[in-house]
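Only one protein chain is missing from this complex, and each of the others stays in its spot.
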Amino acid sequence: MTGSPDLLYSDVEDDLRAAVRDVLADHCPPAAVLARCESAQPYDMALYRRLAADLGLAGLTVPEQAGGQGASARELAVVMEELGRAVAPVPFLGVAMATAVLAVADAPQTLKRIAAGELPAAVAVPLTTTPGAAFPAAVRAGADGALTGRVTSVADVSADGVLLVPATGPDGPGLFEVPVGAAGVRVEPVVSLDLTRPVAHVVFDGAAGRAVAGAGTAARALEAGLLAGAGLLASEQLGVAERCLEMTVAYLGERRQFARVVGSFQAVKHRLADLWQEVVSARAAARAAADALAVSSPDAPVAVSVAQAYCSRVAVHAAEECVQLHGGIGMTWEHPAHLYLKRAKADELALGTPGRHRALLAAAVRLPPPAPES
Amino acid sequence: MTGSPDLLYSDVEDDLRAAVRDVLADHCPPAAVLARCESAQPYDMALYRRLAADLGLAGLTVPEQAGGQGASARELAVVMEELGRAVAPVPFLGVAMATAVLAVADAPQTLKRIAAGELPAAVAVPLTTTPGAAFPAAVRAGADGALTGRVTSVADVSADGVLLVPATGPDGPGLFEVPVGAAGVRVEPVVSLDLTRPVAHVVFDGAAGRAVAGAGTAARALEAGLLAGAGLLASEQLGVAERCLEMTVAYLGERRQFARVVGSFQAVKHRLADLWQEVVSARAAARAAADALAVSSPDAPVAVSVAQAYCSRVAVHAAEECVQLHGGIGMTWEHPAHLYLKRAKADELALGTPGRHRALLAAAVRLPPPAPES
Amino acid sequence: MTTDDGGTGPGSAGWGPDEVRERVREFLAAHDPAVTERTEFLRARFDAGLAWAHFPVGLGGLGAPRSLQAVADAELAAAGAPDNDPQRIGIGLGMAAPTILRYGTPEQKERFLRPLWTGEEVWCQLFSEPGAGSDLASLRTRAVRDGDTWVVDGQKVWTSSAHTARWAILIARTDPDVPKHRGITYFVCDMTAPGVEVRPLRQITGEAEFNEVFLTGVRIPDAHRLGDEGDGWRVAQATLMNERVAIGGNPLPREGGMIARAAAVWRERPELRTLQLHDRLLELWVEAEVARLGAERVRQQLAVGAPGPEGSGLKLAFAGLNQRISGFEVELLGEDGLRYEDWTMVRPEKVDFYGRDAGYRYLRAKGNSIEGGTSEILRNIIAERVLGLPAEPRNDKDVAWKDLPR
Partner (left out) sequence: MTTDDGGTGPGSAGWGPDEVRERVREFLAAHDPAVTERTEFLRARFDAGLAWAHFPVGLGGLGAPRSLQAVADAELAAAGAPDNDPQRIGIGLGMAAPTILRYGTPEQKERFLRPLWTGEEVWCQLFSEPGAGSDLASLRTRAVRDGDTWVVDGQKVWTSSAHTARWAILIARTDPDVPKHRGITYFVCDMTAPGVEVRPLRQITGEAEFNEVFLTGVRIPDAHRLGDEGDGWRVAQATLMNERVAIGGNPLPREGGMIARAAAVWRERPELRTLQLHDRLLELWVEAEVARLGAERVRQQLAVGAPGPEGSGLKLAFAGLNQRISGFEVELLGEDGLRYEDWTMVRPEKVDFYGRDAGYRYLRAKGNSIEGGTSEILRNIIAERVLGLPAEPRNDKDVAWKDLPR
């Protein structure tokens, strides 16, 4: 198996999946998700703590000596699949990205609290930021670490959590840690397309940031977070797609029209077969990305961009087919299909659209665009 | 109907179609086309003269005072549909382009002979030339009109025909008329993907050309030929697509598998319904292009590029579905499906690929690409 | 596909454009729109036969060719006359009125058509049911005869305007012992009758554009039956055909409809452009232009009285196109595509597929391939009725409705 990524699930991963799925089945049924979306607090922090602290998922990839479980992106990807299947309204992607950032940056106490599930965290960048993007210029840091600026469309901002803020100061780029509840931090909620992962704008007005990475490591730490986030998002998208396919197959296996089970109509069957093949392929792509991240492969940027370029489309396609093949019921607010559609569509934009990932691949695999004016 | 193109067929056009279809039914059945492909003379010049001279189709768009029928691109487009339906191996596209060129250039005697169906003609440019392309630099003209150079992949070159050659001489761009059989002209046959419209390279080695357009009109005349050719090709593609759909529907309406008519399987029905919708749409697009050419509308370049961008894909899709849904028999040499597939694929490349026409549209309808480096 | 009775010159009963213009002039002379109250004006216009040119005299019409109505509308509009806000009462005008004209008793036509046209009485349609979906004829709402009235129990869904409607066209099962298409009867239902309960049905966009309607012991006089007992499926076919004729009615300009906003965003916000999105935008632009030409061609066919099968595909084509374009626009918007205007549950008066923000358009367009005939059903219709391919084997046509598998 020289050089091939391990694309299977280990027994440990299967057990982890079962544990996460159990918790979500009990605490995150579709009706609860819908109710949560319409509440004042769109993230379910009780569920987050159950997953993050009780199951230890927040520190899954954090080394044991740093307070975590010492597992890898492979296991975290399995968690993301399950969270995607449940469109769980928990700020987990932000935490996953923050722990990847802090694996490079230096904030052991904060990392320990995050890993323990006590402290939700997010990286203060627009959710649409693509790996490889230039270091953000939205926030400026003073010599004393005072942060000033505005970051739009940040996901997973929790009132009692912490933000890792890329900001440029007198010494160049840096990363700063600042509690969401600190003085000088204001969160502006945004009415979001994705009801289960709303974004918010964050305004820094002289907030006191604590430097966790300086000019030497800040860009590298941020990139580690973006790359891990994008790779893990592919597994979430796989989970979204897989669940949409399952719901649709189950519904059409029961629903009758014209005195036949609708799922026996060949046009429907062929579309579902094609969708199944896409989901199967998405799994291979997402696993390859997770494995590459897990072993810090130099191929990780390619594996992640392949997975993002592919899985984004599959999740949207699956959610769109889910709505269409459910017919009218799939258009109603009460049916969960729309929650998946909105998540899938927002995920397509998150951490690089498929087109932006293909542009990254063009450079990485030496398939350049034409010279200008050709 | 202010400003809307006339998208219907007139009674005159319906009659013309019937006449052309009759001739092709008698003289151009699939078996004859296949036999012709394998012969030394891939173009059926007897059929060409029947269409061009007996039916008067070569001069269809030539004014009556110039020896033609005084009809327009609308009628010629109907002829192209029928020729496409039959994948007729006649050099008609070349003649249509040549008459469009000579409507601008000045060669009344030659035009009269072309219009009478006596003289096959072609424009000496690669079949893949896109409207709007820079004036070709492949051939140089001496002060005495002697032509030197090589033009690759020219369609519809007939041994007893004439070529209209864009060439640059001491006075700048010009168009020159030269018989294919003239001294200093050598035709190099090319093994072509499209068996029913093979291309050839033409080498000019001091051949004596007669100027038919000088620096003032040559580029405009050539562009008229390319634009007319591209617009008419859309109607040919419509004919190819329509015939492929008809063959497939007829076959699947008869063929039985699993004790059912195959055309009763829903997946097949839905694919054919989608294809029918594409063909219907291609008809509207092709008619709009033909009408715009007929009335010399300033919108003609847009209408032609829309039709080319759309109809190219429909013809290829229809031919591919025709092969696939015929199953094994559609893969055999004896079945005509492959003739349509090869024509459709070559037509996709001819006179601008869909992508090149979309690039033309981008400029024409003010949807520019991003600035470089964005 | 058309119900047009054709003709552009002087037609039935000697009516031509000039005669219509003369009639309008006389009418306006007697009813100055500037000083006449709106409802009074509309009633008088109906009575003058200027509502529907092709309806009979006395029922809002002149017995003239349908196409002449456009002449009257243009003259009246030019004179500043109020219209009947046709979008608000579309179901009444487009579906109920032609059905009543064709199948109604003289008393029903007399009673219903005038206030329907003036907009004094809004209509809705009680056809769809949660369990039936595309298999509309499998409906379960029961109507049981009790002397001179019918007692109706059941549930309907996807009913727009139900909360503002005075009347509904309703189909219900009156005989479960015969095959499903034969045991249905068509009624006019009073939406203010006891037992009619209307609940908003919230949808994917956050809005409640439609309603659920619960019918519990609703009594309908037999005089409000439309057509014969058991003949309701045939009557409903006339209604649905009129629904589909409505499509393709409004000509789009080039770059009109869903592509308009996407193209505008591209032009106005160069910072959003990427190489990857450029060719996709152009592909969609081409598809939109071709779909527009396709619709234009259908309209030209209708205009010369030569309708072809091409109309069958328009809804199918526009549904897919609207979905692709709106999905593209959300992607083009990038960070702004993560936003949504408003999730508040409102009950909109009218629906604009091309309105609000990109997220709304994307979500609302998902319904285009479901409402008014799913794209799957439309493909079946094209394959069978246009291409002549055989129907799938069916075993629900000759079985009593009550014995069908559920």
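Per-chain numbering from 1; labels A, B and C assigned in written order.
In the analysis below, contacts are C-beta pairs under 8 Å (C-beta built on N, C-alpha and C of every residue); 3 or more make two chains touch, one makes a residue touch a chain.
In this text the structure is predicted, and so the values were computed from the model without any measurement.
Q: Among B:103, B:116 or B:267, exactly one should touch the missing chain; which is it?
A: Touches the omitted chain: B:267.
Q: Considering the complete complex, identify which of A:71, A:309, A:337 or A:351 is in touch with the unshown chain.
A: Counting the whole complex, the residue in contact with the absent chain is A:309.
Q: Under the stated touch rule, tell me which residues of chain A contact the chain that is not displayed.
A: 1, 4-8, 249, 252-253, 260-261, 263-266, 268-270, 272-274, 276-277, 280-285, 287-288, 306, 309-310, 355, 358-359, 361-362, 365-371, 374
Q: Considering the whole complex rather than only what is displayed, give the residues of chain C touching the chain that is not shown.
A: Here the touching residues of chain C are 275-276, 278-280, 393, 395.
Q: On chain B, where is the contact patch with the chain that was removed from view?
A: Answer for chain B: residues 126-128, 152-153, 190-195, 199, 255-260, 265, 267-268, 316, 320, 323-324, 327-334, 337-338, 341-342, 345-346, 348-349, 353-356, 358-359, 369 touch the chain left out.
Throughout what follows, only the chains that are shown with their structure count from here on.
Q: Where the centre means the average of the CA atoms, what chain is farthest from chain B?
A: Between chain B and the rest, the longest centre separation is with A.
Q: Distance from the CA centroid of chain A to that of chain B, rounded to the nearest Å?
A: For chain A versus chain B, the centre distance works out to 51 Å.
Q: Which whole number of Å gives the spacing of the CA centres of chain A and chain C?
A: 42
Q: Considering chain C alone, which of its residues make contact with at least two other chains?
A: 274-275, 376, 379, 392
Q: In chain B, what residues contact two or more other chains?
A: If we look for residues of chain B contacting two or more partner chains, we find 265-266, 268-270.
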